[in-house]
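For this depiction, one protein chain was excluded, whereas all remaining protein chains were kept in their positions.
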Amino acid sequence: MHLIKCPWCGERAEMEFTYGGDGTLTRPADPEAASDAEWTDYVYFRDNPRGPHEELWQHASGCRRWIKVRRNTLTHEILATGPADRPLEGNAS
Amino acid sequence: MTRYSIFSLVRNGFGGHRDWPEAWRSPDPKPEYDVVIIGGGGHGLATAYYLAKEHGVANVAVVEKDWLGGGNTGRNTTIVRSNYMIASNAHLYEKSMKLWEGLSQDLNYNVMFSQRGVLNLAHSDPQLDAFARRGNSMRLNGIDAELLDRDQVEAMVPLLDCSDDARYPVMGGLLQRRGGTARHDAVAWGYARGADSRGVDIIQQCEVTGIRRDGGRVTGVETSRGFIGAKKIGIAVAGHTGHVAAMAGLRLPIESHVLQAMVSEPVKPVLDTVVTSGAAHCYISQTDKGDLVFGGDLDGWNTYAQRGNFPIIEHVTAAVLTLFPAFSRLRLMRAWGGVVDMTMDGSPIIAKLPVEGLFLNGGWCYGGFKATPGSGWVFAHTIAQNRPHDLNAAFTLERFGQGRTIDEKGAGPVPGAH
Amino acid sequence: MVEVLPRRSALEGALEAGTFGAGGTPGLTLSERRRLAIVHVAGDAGDPAFTDAVRGRTGLDLPIEANTTAAGNGRTILWLAPNRWLVVCDGEESAALETGLRDALGSTFAAVNDVSQGRTVIRVAGARAPDLLAKGCPLDLHARAFPTGACGQSSLAKINVLVHSVDRGADGGTDAPILDVYVARGFALSLWEFLTDGAGEFGYTISPMP
Partner (left out) sequence: MTGQPFRIAEGGRIDRAKPLTFTFDGRAYQGFQGDTLASALLANGVRVVGRSFKYHRPRGIVTAGSEEPNALVQLRAGGRTEPNTRATCIELFDGLSAESQNRWPSVDFDLHALTGLFSRFMPSGFYYKTFKWPAWMWMTYEKFIRHAAGMGRSPTVADPDRYDHRYGHCDVLIAGAGPAGLAAALAAGRTGARVIVADERCEPGGSLLDHAATQGGPSAPSAAADWIAQSVAELEAMPEVTLLRRCTVFGYYDHNMLGLLEQVADHQSQSQSKADPFQPRQRLWQVRAKQVVLATGAIERPIVFAGNDRPGVMLAAAARAYVNRYGVRPGNRAVVFTNNDSAYEAALDLAAAGVAVAAIVDCRAEGGALTETARAQGMDCLTGYAVVAAKGGKRVTGVTVMALAEDGDAGGKVTGGRRAIACDLVCVSGGWNPTVHLHSQSRGKVRFDDAIAAFVPGESFQAERSAGAARGTFATAACRAEGAAAGGEAARLAGFGDTPPPAPSGDEPRQAALAPAGAPLWSVPQAPGGHGKRFVDQQHDVTAEDVALAVREGYHSVEHLKRYTTLGMATDQGRTSNVIGLAILAQLLGKDIAAVGATTFRPPYTPVCLGAITGRETGRHFAPTRRSAMHPWHQARGARFVAAGMWLRPQFYARPNEAMMDAIHREAKHVRQHVGMVDVSTLGKIDIQGPDAAEFLNRVYINGFKKLETGRCRYGVMLREDGLVFDDGTVTRLSENRYLMTTTTAHAGPVMAHLEYHLQVTWPELKVHVVSVTEEWSAIAIAGPHSRAVLERVAGGIDMSNRAFPFMGFRQGAVAGVPGRVFRISFSGELAYEINVPADHGLFVWEAMMEAGGAFDIIPYGTEAMSILRTEKGHVVGGEIDGRTSADDLGFGRMMSQAKDFIGKHSARRPGLVDGHRQQLVGLTPTDRKTRIPRGARIVAEPIGQVPKSGAATPVGMIGAVTSQCYSPNLDTPIALALVERGRDRHGEILYAASPVAGITVPVTVRDPVFIDPQGERLRG
């Protein structure tokens, strides 16, 4: 079971969290202006990297904040965590 | 090739088994092939086999970075079924089922396909409705299905807890009698031997590091054993689909997740049917060796580590014991994880890619093992004919943008939810 | 003012006073805290108008640090999230507390909700209290990690809970440590069953409903 550092509550067991997938997605600011291809990319296509992966989790049994987590998908190491509404600190790799 | 039979076995028995030949050769790669299949798992080997057998394309190499069948072919719960509701899924998996039914004979390799039935348990009235809907679809799609009531389920699976005060009481079930299990490793080995005997080169310990393109079309693969030219390239690398597609500059509607499976210590036969429960999130069967094999949900997050964690084991085991309280004193012997490529609608992609000569077979989610023969068959057709067979025409990459997803569970673009 | 209406606990009927489980000295006492006023407050901790208003009505500074509480005048404020708190009062009318807070906040961007009846609060007291919760809760409840005044939200027996470390006490105190478990009302009976079943090996006393 992962140990995930909630930026507020501290290190907590994975069972308190729910996974929210790729955290680099940004909903196009103007959906009307977005092309169909851009939209499809946003809804369906993913980088799915081997290695550091920036993703969203919700501390669902805790403070209920959505948070960003950079986690290595090969080793499960958690490299950084932070609030969801701003970029994570540190490099992606 | 020495044919395998009781006679050759007895003959060799007297000779101390010293005369059995290698099941497949280990050739050095040729400079160029008509088709290079990336991935020596069940799907890649089956594709090569059917390319040679059905389409006369034998100048084929299967390149495998490690050992044959070492990916998901050897890391699943061996269940075979075609109990799908959506027509395109149903027809594809039923094609596979029909191939399974003659596979041991076709390959001259006993894959131990055992049609012991796959039973989905219903725990509520709405679920029974949904099963009826699925069962009716199956039957109208030409597939066998039976809707069982609780008494019939109880008679079929005596150790199942069918009491009223269960947390998820059993209300009935959907049975596909032709479903069952097969010996997973044997499938890879049988196809490898079959493909090899038809001239396919199987190249193990050969990792693809790049896909070479000349303008809009592929010319071959860079590998740890040098460049191998190819007129066409088929990708069949479950667990690494996104990674290999990225070599050709493609991004996919796929996330990689880990699916765990586990076995108990072996016991004398106690469970003849494959039993699954959607509400409790588990499936369980007993192997010929006596192990109870069970599995359940994904761990839930993207991963390429063939490594799961304990909470899912805990959850799946709890589900198994809730259904089968008598198994409580058996022991968990082994648990393992396979990396499954989960698409955004829960169904695979078997299609030509936007790069000429490049073909993709991936994103099998939970369905990869059971699909092996059918998947190889339609993929071989797609590669050989340069167009999909009717059976895989719907499984395109474009379906996502077009809004024609094949979403058996209706879970939407949340790959972990399928 | 309406007359005092009959309020029913989610544990009514299940909470039966007595001593249960293994023999010897009971290691635990289980009880329900009744008639608490519990108000959920959401707002911007960085906005003085918000914090002042809460202080004005409760007499307490909002605990800004995660997993901490502020207590005094019979009231406790428990931290829930960077912008959320529970104000808990013993012996106060919840509607009055809710209205009072809302009035104090005026047009400040905040949300106030009386959630008194949506939560059940189970008090687990005694030397084995952390051991009992550890049977289903991944929080580290050791006194070093979870001292007096700490609070934490987590999962207990697959149910979301808020645990409040009311008092870790001194060594040997029979009632210490005292841990309050806040649970959604609908799950209260299920959690109670889990706790009483798990408490069997320690021996436990259920103290009567007040």
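Just so it is clear, A, B and C label the chains in written order, and each chain counts residues from 1 on its own.
In this section, a contact is a pair of C-beta atoms (placed from the backbone, for glycine too) under 8 Å apart; a residue touches a chain by one contact, two chains touch by 3 or more.
Keep in mind that what you see is a predicted model, and the values were worked out from it rather than measured.
> Which of the visible chains would the unseen chain be in contact with across the whole complex?
A, B, C
> Tell me which of B:A132, B:C162 or B:M247 is the one touching the absent chain.
From the options B:A132, B:C162 or B:M247, the contact with the absent chain belongs to B:A132.
> For the chain that's not shown, point to the residue among B:W189, B:Y304, B:Y366 or B:F379 touching it.
B:W189
> Quick one: say which of B:T47, B:N120, B:N141 or B:T241 touches the chain that got left out.
Final answer for the missing-chain contact: B:N141.
> Just the residue numbers, please: which parts of chain A touch the chain that's not shown?
Spelled out for chain A, the touching residues are 1-3, 13, 18, 20, 27, 31-32, 34, 36, 39, 43-44, 56, 58, 60, 64-66, 75-76, 78, 84-85.
> Just the residue numbers, please: which parts of chain B touch the chain that's not shown?
Looking at chain B, the ones touching the missing chain are residues 4-6, 8-10, 13-14, 16-18, 20-24, 26, 66-68, 70, 74, 87, 91, 94, 97-98, 101-102, 104-105, 108-116, 123-126, 128-137, 139-147, 159, 161, 165-168, 174, 178, 183, 185-186, 189-190, 204, 264-270, 280, 286, 288-290, 307, 309-310, 313-314, 317-322, 325-336, 399, 401-405, 407, 409-413.
> So that we can see where the missing chain sits, which residues of chain C does it touch?
2-3, 5-10, 12-13, 21-22, 40, 42-43, 83, 95, 109-111, 113-119, 131, 134-140, 142, 144-145, 157-159, 184-187, 189-191, 193-194, 197-198, 200-201
In this section, only the chains that are shown with their structure count from here on.
> Find the two chains joined by the most C-beta pairs in contact, please.
A-B
> Once you find the CA centre of chain A and the CA centre of chain C, what distance in Å lies between them?
Centre separation, chain A to chain C: 31 Å.
> So, what's the distance in Å between the C-alpha centres of chain B and chain A?
30
> Going by the touch rule set out above, which residues of chain A reach two or more other chains?
Residue numbers touching two or more other chains: 1, 15.
> Which part of chain C faces chain A closely enough to touch in the complex?
For this pair, the touching residues of chain C are 66-67, 80-82, 84, 138-139, 152-155, 160.
> Where on chain A does chain B make contact in their complex?
Contact set of chain A toward chain B: 1-2, 14-15, 18-19, 21-22, 36-37, 40-41, 43-48, 50, 53, 55, 71, 73-76.
> Taking the touch rule as given, give the residues of chain B at its contact with chain A in the complex, in rising order.
Its residues touching chain A are 242-243, 251-256, 300-305, 307, 309-311, 344, 400-401, 413-416.
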